[in-house]
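One protein chain omitted, others in place.
When the chains are written out, they are named A and B in that same order, and each has its own residue count from 1.
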């Protein structure tokens, strides 16, 4: 049944959605003002649609009727009033082009109704004049949104504290602020048929590889969907392996981070309604790094890297190592510890696997619930979860104290990996390893690890191997687990095939 | 996938070679050598290594002369269609037989040393499953994985070596020549099949970035393997003395069971995963090369699709021998005796024929 619906879907859309479009909207602007207005009134369901306004007026100097069409909720009323309506009404000159009457920076001529509508939808005001075969699209857009705030997911102690917001222009401005160069190109392309969502592709012309750019453009242009509201959704449309556990597209809310990637020859995508940017291509290391690694001095930065890789391994392996050691390889535990574990497990009714899984799931639940809980009671969840649940579970002999330590350690360590996608990856991986450990101990874990390694190495993000430049080797600054002193980071990463590999 | 699209670099090539041959020191090969050479077992890799230089040199010479051709094409070219097919089929059969025996050995190691009660078939299936998956990914991936884990595995091997030598006694190495100088020389010559796998590595010739890299890589890998083999075997003797080491089936695993590190008295489970990773990669590489050869022989272009079938076949063949610790040991010695002259004389014959044909330019 699902198959039938799937097959039907594309057809229905062409029948209803685009029929009208094909017939009416592709038409040219009619010299007859009233005809244009009638067309648009039907399209915008005027007057049912309350925020679509039409202001008709008479330009005295030119002696022509005109109409201004706009959507009131996404335009700046004052601008229209002072810079369009007032000059037009007050005009006395007879032979003056419209461009010289209207005192707004950006004004474009549109020849088809369809183009004009696109502009109206994105906040412009359209000026139709009797007897003219074109419409004037005046940029008076004013979308509501919040201002620039602190980053929430990628916080740093040292370094800039601006983050992207939901307005693409603000975001571009934040990037331009850091990269004052004429070679920074911002292309835009419409990626959805119905909602007309625009994606801005940012790259530096004389660095970014043409091939990579072509690859990205192609993927953006071949999308065939009605709406892609923001980058989080776009990410899922353009990535290669949809079922893969590993993310292949980097998602950052920090303009400084996006800029540093741009400077290395990566491509950054921006969209309205997304308080973040997408960086393409992404390697494993880009998920592992944070911008602060480079802001901190060499030793401090590498110290945090060391901690992070440590935390990564702790998260993935502690619980499973505990299980395999306790159920398969007890000989490797030092005698005192072994006896302590045995003593603490004496009254626990479950096998070690179940015990650990129980606590792990509980931890994940606390974490998820803590995220969704309204903020005033957020802190209480932490206390309830950590203290009462852990303490009570131990006292009720449901779990042993050592398991609480193990799970808490692996849970806490998982926060050290900041990227949200990679965070999910390692959290899910952890369960895979727990299962493997419960079946085959260290052998199972190693088997799964090797499988994972083979899989990870065969992954590619926009043609770039996932673990490069570690392997396969590329010319680069060697920024993998550890970074070098800034003066020695003289190369752009070779795997994105930049046109200019040396940084001076 | 089929044949690899990208070529592998020198590092990846060396890593693959190290995994394919260097891991021999951790299975029953040392005990095979100790059996006949007693405490002089560690000399065998050196002597047979020196002997192996000749065939290696000739092979490199031949390979460099036929640019862009793999060993397979060269053999076809030199021996002609029919004879070439026979030679290659023989090579493939030995390789396949060896994989079966070797995987059976590794399964036996895991099941006698670590998972005593688990049925061998489960261990074997897991082993081959992982290897087949790795081999199916292709040569680049095998190379990349090898290179990315190689440093850690070497560190773990060296740690175990340092601990062993620290807890061992140099006096056990004496008398230096074990059963006698001539015995050592004779037996070492017979064990030249230690380096047999280089013959198979030459099939990767066209997939390595440049001839220079291949040459350099082969020599570096060769000497690293030689040193690895000898030093580890020295350390076994130093820990156990010759009488005891002759009684051990799997010296490496007895070694890591015997050494201790500070307050941790039993650390074999610390080394076990590293050894396992090495074994997985080793057999992935073996499987890949063997099935590539099979594919070439029978003109199967997408040979990676027959990998799961072959892996399954290997599991069932490998489970056939009863009390595997001994049966496989003997079979392996037999294959070794067969392979030794092949490895030594095939390159010489090839070189002579090529010279005769006038293909070799100076």
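Everything below uses one rule, namely that contacts are C-beta pairs under 8 Å (C-beta built on N, C-alpha and C of every residue); 3 or more make two chains touch, one makes a residue touch a chain.
Everything that follows uses one rule, which is that contacts and distances are computed from a predicted model.
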Next item on the list: Consult the UniProt record of the chain that does not appear here and report its protein name from "Ger(X)C family spore germination protein", "Roadblock/LAMTOR2 domain-containing protein", "Branched-chain amino acid ABC transporter permease" or "Molybdopterin-dependent oxidoreductase".
Entry: "Ger(X)C family spore germination protein"
Next item on the list: From the listed residues B:96, B:115, B:310 or B:343, report the one that touches the chain absent from this view.
Entry: B:115
Margin query: Of the residues B:152, B:174 or B:345, I need the one that contacts the missing chain.
Written below: B:174
Check: In the complete assembly, which of A:170, A:438 or A:477 touches the absent chain?
Finding: A:438
Item checked: Listed residues A:328, A:455, A:474 or A:491, member touching the removed chain -> A:328
Next item on the list: Would you indicate which residue among B:155, B:247 or B:261 is in contact with the undisplayed chain?
Entry: B:247
Note to self: Touch as defined at the start, partner being the missing chain; which of A:347, A:475 or A:488 qualifies?
What the structure shows: A:347
Next item on the list: List the residues of chain B that touch the chain left out of this view.
Entry: 38-39, 112-113, 115-119, 122, 169, 171-172, 174-181, 240-244, 247, 254, 257-258, 260, 265-266
Item checked: Absent-chain interface as seen on chain A, which is shown -> 243, 326-328, 330-331, 335-336, 338-348, 351-352, 394, 397, 400-401, 435, 438-441
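Quick note on the criterion: only the chains that are shown with their structure count from here on.
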Checklist line | Computed distance of Cα centres, chain B from chain A, in Å | finding: 47
Check: Touching chain A in the complex: which residues of chain B?
Finding: 6, 8-9, 11-12, 110, 114-115, 118, 122-123, 126-127, 129-130, 133-134, 137-138, 140-141, 143-145, 147-149, 263-270, 272-273, 276-277, 280-281, 284
Check: Which positions of chain A touch chain B when the two form their complex?
Finding: 325, 328-329, 331-332, 334, 440-447, 449-451, 453-455, 457-458, 465, 467, 470-473
